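Only a single protein chain was left out; the remaining protein chains are all shown in position.
For clarity, chains are labelled A and B in written order, and residue numbers in each chain start from 1.
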Amino acid sequence: MKRRSIVALCLVAVLAAAVTTATTLGATKKATASSITVWLQTDAQSGWPDLVASTNQQFQSDHPGTTVNIQYQNWGDHLQKFDATLAGGGGPDVIEMGNTEMTKYMAAGAFAPLDKTTFDNSASWLKGLAASGAFGGKTYGVPYYAGSRVVTYRTDLFKKAGITKLPATTAQFVADDQKLFAKNPKKGFSATYTAGTDWYFAMSFVFDYGGGIATQVSGKWKGLLSSPKSLAGLAAYKAFFLATSRASKTTDETHPNPYDVYAQGLAASMIGPSWFSCCVGKAYTADTAQFVMPGHVKGQSIPGFLGGSDLAVPVTSSSKALATDWIKDFTSTSSEKVLQAKGNIPNATNLLGSSVNERAAARSWFVPTAKHWVDVENGNILRNMLAQILTNKLTIKQAASSASDNIASVLNQP
Amino acid sequence: MNARRRGRRARQAGWNVLGLAIFVVMVFPVFWMISTAFKSNEQIVSLNPTWFPLHPTIQHFRDAIHRPYFWVDVKNSLIIVSVTVAISIVLAFLAAVALARYRFGGRKLFIVLVIGIQMLPQAGLIIPLYVVLARYHETNALSGVVITYMTFVLPFSVWTLRGFLIGIPKELEEAAMVDGSTRLGVFMKILLPLMGPGLVATSVFAFITTWNEYIFARILLNDQSKQTVTVWLSYFVGSSRHTDWGALMAASSLTAIPVVIFFLLVQRRIAFGLTAGAVRG
Partner (left out) sequence: MAPAAETMLDRSRRRRRFWGRTLRSAVPYGLILPIVVVIGVILGYPLYWLVKLSTERYGLFELIRHAGVSVGLANYRSVLHDQVFWHTLLRTVVFTTANVTLTMVIGMLLALLLARVGTVVRILLSSGLVLVWSMPVVVAVQIWYWMTNYENGVVNYILTKLGIGNFFEHDWYATTFSQLSLVTLLIVWGALPFVVITLYAGLAQVPHDLIEAAEVDGARSWRVFRDITLPILRPILLILTSLSIIWDFGVFTQPYLLIGQSKISTGNYLMSIYLFEEGYFKSDYGRGAAISLLMLLMVAVLSVVYVRKMVRIGEAQ
């Protein structure tokens, strides 16, 4: 009898301990009406925390008694997290979305429509960004900031190779790169480092030659990569890559980071966002500058991918009006100027300055605004195509037409 | 006799050398992590690897510790892990005793169900689990993570502990019972000491699994002041911008320390089990 009661006692004790820890640890505060939760990417935490703080201050002085809870997210898994909160609740009132992520969620009705006219500079929002936040004639996403792609280069190496004038066409750039190779016979050295499957860069050639990825014809998506113009662009990309880069033909633009290659002195130039200048290595900081990549026609830059972020209000939010007001503060003219000072492209054309980054944005391209575009990206259809082309596994035409058909079938899913 | 002893010593030396060689190969990635944490940024990305940083810098450690929420998140991890391990091991041990020492209806079903839970792909459970915990207001709470972890740790622990219990001959207990010991006495005097290594191995496993878990902690916890260390670590590589490798390696080295301390505290039990062999018979 005694033994049993001891066992029973132990059991009760353990269960009680479990319950008490559960209740004491689980002091979940119920969200009051006067509090909003904002999901921003960590870029804001490391890049412009002061802007976030001052926006919150501004917002709280306009809405006394309201608290703002900023929760930082990662690009890698914020959508899984968001999906979970859409199903179970407890999600944010404001969410930062990548501009290529928006369409799928807008199509599913995940966001509340916003009145575009109440936001600063909404009449002159950057076209690419504004398009990513609009669906079916309504606005769901407010442009936050953008970034374009530029050439970061070593002024000292260019001078040593006798390049006195920056290239005005892609062909000139390739010719200059040959001079750079001649002066730098180091193993593994790239005159222009680009990763083989960097599809953002490769598609720039496609758009430069007048091609495209996909287009909508009477409600149906049609692949464009196998069109003659796109094929010309892909051929130009292949020629450019083989002539200038010693990177792996199958790697992407973050493995390794181009600036790490550059920082080792293994590249005379590299293609990427303008913030790449942050990390070029102490030895080369003084000899680093940037220019806008030229296109194949003289006087025209190559169209760059316009990456960026939008801010949206999920339908599950219980304080949509407050959330909208916070977005207004965070994307006001003065806020955008702070973002600009941090090296970003502000969200409206009337705010654009003349930095390399902003000049490069003048000619830009964007992914098809289709509900299933994300599946094309996640399925790595374009990256696989590029790897096949560069490694000669398939001819350009074979690889492009199979990718094109593939893209069309993904985009046309119900 | 002498020759035999010499042969034995040579063989022992051979084993030792082999052990050391394996140690070097296994530990190399860990060594690389720690040595990278002490290198300058230039050395980290250099083409010619630096094996030992001759001028070690502790700047990366300083950067890591001073990133916001480091200490809070370490504390959260410690709370989650210790509560999970303590409760799980006790509960699992009770169930393992039931499975290894009693016969009862539904026993086989229970065993199969317990292993069946392990077979569920965790990725499939993310959203359903979130929905359930949200209903009980257990999202964004450490307790929600604790009970989630228990559902992974418990089945595993039950199985392993049952295996260790089966390895202990029943005759030992029966002999003690004949000698007039009570069941509890048998439990305390015979079962528990013999189970030492098993309990230690299982709790080391539980400790490390929960300490390193990422996906569920990430999905369930929102506030940075409530997150775990692994989630905190993920912020190093999660941004679209430059990753501070040095600080990441320093931070990773730091987060390994509690695991090593925990193991050093309990590892004597395992070694003890070997030397205490004579006690059994």
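By definition in this document, contacts are C-beta pairs under 8 Å (C-beta built on N, C-alpha and C of every residue); 3 or more make two chains touch, one makes a residue touch a chain.
Since this is a predicted model, take the numbers as computed values, not measurements.
Which of B:Asn41, B:Asn76 or B:Ser252 touches the hidden chain is settled by the complete complex: it is B:Ser252.
In the complete assembly, the contact with the undisplayed chain comes from A:Asp83, out of A:Asp83, A:Asp287 or A:Asp325.
By the touch criterion stated above, the residues of chain A touching the omitted chain are 4, 7-8, 11, 14-15, 18, 79-80, 83, 86-87, 104-105, 107-110, 187-188, 197, 246-248, 250-252, 254-256, 261, 264, 266, 315-316, 374-375, 378-380, 383-384.
Take chain B: the residues that touch the chain left off the picture are 12, 15-16, 18-20, 22-23, 26-27, 29-30, 32-33, 45-49, 91-92, 94-95, 97-100, 102, 104, 107-108, 110-112, 114-129, 131-132, 147-148, 150-151, 154-156, 158-160, 162-164, 166-168, 170, 194, 197-198, 200-201, 204-205, 208, 211-212, 214-215, 230, 233-234, 237, 248-249, 252, 255-256, 259-260, 263-264, 267, 270-271, 273-274, 277-278, 280-281.
Heads up, the rule we're going with is that only the chains that are shown with their structure count from here on.
If you average the CA atoms of chain A and of chain B, the two centres end up 37 Å from each other. Residue ranges on chain A touching chain B, taken from their complex, read 2-3, 6, 10-11, 14, 17-18, 21-28, 30, 37, 41-43, 45-47, 69, 71-77, 80-81, 83-85, 87-90, 188, 257, 259-260, 263-264, 266, 275, 278-279, 281-283. Chain B makes touch with chain A in their complex at residues 41-42, 45-47, 79, 83, 87, 90-91, 94, 126-127, 130-135, 137-144, 146-147, 182-184, 215, 218-219, 222-224, 234-235, 237-243.
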